[in-house]
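All protein chains but one are shown at their positions in the complex.
Chain lettering (A and B) follows the sequence in which the chains are written, and residue indices restart at 1 in each chain.
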Amino acid sequence: MYPSGKVFAIVPLGDIVPYLSTVNAIILATLVAVLLLPILSKTDVYVEVDHKRPKIEAKIVAPREDRIKAALALVSTLAAVGVVTTGDVFNFTLFLSLLGMSNMGLIGTTVEDDFALECAFNYGLMCLIASLPLFGGAALILAATGTLSLHELMKLPRGAGGWTITYAKILLTTGVLGEAGVGPFYAVKVDSFRRIWGRYAFVIHLTTLLTFSRYLEILSALP
Amino acid sequence: MHLVPATVPQLTVKLYHVAVAAGIAVGLIAAVDILADRNPLNRLAMTDAIEIGALTLLASVGTDLAECLILPGLVVGLAELMATAEVLIARHSDWRTLPRFDPLDMEILRTAPKAIMIGLVLYGVLLTGFTGGAVAGTGAAFYIFSRVNRPRYEEWRGMESISGLGWALWVLGFSLFFLYPKEWLLALLLAGTGGILVKVGPKLSLFGYVMGYDVRAGSGHVPER
Partner (left out) sequence: MVVADTLLGVTEAFLVGSVYLGLHRKVIARIQRRPGPPIIQEFLHTLKFLMKEAYAPITSAGFLYWLVPVFNVIIWSSAVTISAVFRGNLLPFFALYAAYKVLSHGAGVSAGSTYTKIGGVRHAIMPAGELALACSLISAYFITGHADVAGILAWERAHGPLIEHAPFSALAFFTLVWVDSPYSPLDPSKGYDIVEGYLTEYPGFLRSLMYTAEALKFYCELWVFQAVFLGISDPAVHLLAMGALTILLAVLCAVTPILTPYQAVGIHVLVASLMFLDALIR
C-alpha cells in the first residue's frame, strides 16, 4: 500500500497525521545526523599571513559566533523535519514555504554585503512566485480527489484523478523546485559556501536535498 | 469520480474551471508585469498579486477544507512577503536620506478625537464580544494616534491599569449573575465592559512599548529610534 515501505509510527494529531515509514525515518535520521556536523564543528578560520623580516608570522582569525544565523539554520532544519514527517500535502507545502523563507534569510546573512541582499531578495521573490504553483498544485489535488491526506491518497487506484492529477504534479514539481530547489544556486551565486559562515550555508544544501527526496515519496503516493 | 454532491447547483460546479483559469491568469499577468518593470518595489508588489492568484486557486475548490487552507496559505504568504520586504529595506535604506515629518498642529486634532473616542468606546461596550472589542479598540487607538503630543509615561501606565479596573468590573458582573439573577442586564453590561477593557487595555500599553516609550526608564523619557 505505502510506496515508502512499512509504516511503524503514526501520530494521530487531528486531521493531519504525521507518520514515519522506512523512507521517512531514513531521511529524518540522515537529516539529524548530518546536521549535527556543522553544529558541533568550529567556524571557519582565516589565516592572516604577515610577511615580516626576518620571519613570517601567521595569525589565526576566528570570527565571533552569530546567533541569528544559528537560529535561521535551526528554523530551516525544523521546517525540513516538518516536511519529512508530515502526512498531508498542504502541510508539506506550508513547511516548504517556511523552509524557503529561512533559507532566504541564511543567504542574506551569511555574506554581509549588498550583492547578497540583492540575491536574497531575488530568492524571496522566487519563493513567493513559486507559492502559486505549490498551493495551486495542492488545491488541484484536493479538487480532483477530495482529500489531501497522504494516507487517503495512497488508497486511491492509479489514474483515479485523470489529467488533473498530472497537471497538479507538474505544478507541484515547479513549486518545489522554485521554493527549495533553487536555494543552493543562489547560495553559490553569492558565494556563501566559501565564506566564513559556510557551515551555516551548508544547511541550505542539506535541507533542500532532503526535502526533495521526501517530495519523491509524496509524488509516488499521488494517484 | 463523483466527488460533488447533487445538492450543489451545476452552475457552481462549472464555475470551478473559470476560477482556476482566473487564478492562473492573475499569476501570469503579474509575472508579465514583473518581467516588464524591474523596479524592486514593483516586483515585490506584483509577487504579492501572484500570491493572491494562489489563494484564488485554493478558494476555487470551495469546500470547508479549502476554507481552512486559505488562512495558513495567506499567513505564510504574508510572512514571506514581509521577510522579502525586510531584505529590500536592508538593501536600500539609508536612514540619513529618509524624509522627516513634523507633527501637524490643527484645531480639529485637539477637539474631535475625544468625542469620536467616547462614542466609539460606548458603542463597543454596548455591542460586546469580538466586534465590540474591535470597535472600542479602534476608538481608543484613533484618539491616541491623532493626538499632537503622544501620551507620556504615566498615561501609558494608566492605560495598563485600565485592564485591572476592567478585571474588577468583570468579577463584579459575574458574581451579580449568581447573587441577584434578576439583575442580569446590569451584570451582562458590567461583565461585557470589563471583558472589553481587559482586552483593550494591555493592547494599548503594548502600543506604548512598540512606539519606544521605555517604561522602566521612568517618566517622559523617549529613546531615539
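One rule holds for everything that comes next: a residue touches a chain if its C-beta (ideal position, glycine included) is under 8 Å from a C-beta of that chain, and two chains touch if they have at least 3 such contacts.
No experiment lies behind these values; they were computed from the predicted model shown.
Peer 1: Which displayed chains make contact with the chain that has been left out?
Peer 2: Taken over the complete structure, the missing chain's partners among displayed chains are A.
Peer 1: Among A:V7, A:I27 or A:M104, single out the residue that touches the unshown chain.
Peer 2: Answer from the full complex: A:I27 touches the omitted chain.
Peer 1: One chain is left out of this view; which of A:R53, A:R67 or A:R158 touches it in the full complex?
Peer 2: Per the contact definition at the top, the residue touching the missing chain is A:R158.
Peer 1: Kindly note down the residues of subunit A that lie in touch with the hidden chain.
Peer 2: Residue positions of subunit A that touch the missing chain: 3-5, 22-23, 26-27, 30, 33-34, 37-38, 40-47, 60, 158, 166, 169-170, 173, 184-185, 188, 193-194, 198-199, 202, 205-206, 209-210, 212-213, 216-217, 219-220.
Please note the rule applied: only the chains that are shown with their structure count from here on.
Peer 1: Help me check something: in the complex, which residues belonging to subunit A touch subunit B?
Peer 2: Where subunit A meets subunit B, its residues are 90, 94, 97-98, 100-101, 104-105, 108, 114, 117-118, 120-121, 124-125, 127-129, 131-132, 134-136, 138-140, 142-146, 148, 160-161.
Peer 1: Within the complex, which stretch of subunit B touches subunit A?
Peer 2: For this pair, the touching residues of subunit B are 1, 3, 16, 20, 23-24, 27, 31, 34, 40, 43-44, 47-48, 50-51, 53-55, 57-58, 60-61, 63, 65-66, 69, 72-73, 76-77, 79-81, 83-84, 87-88, 90-91.
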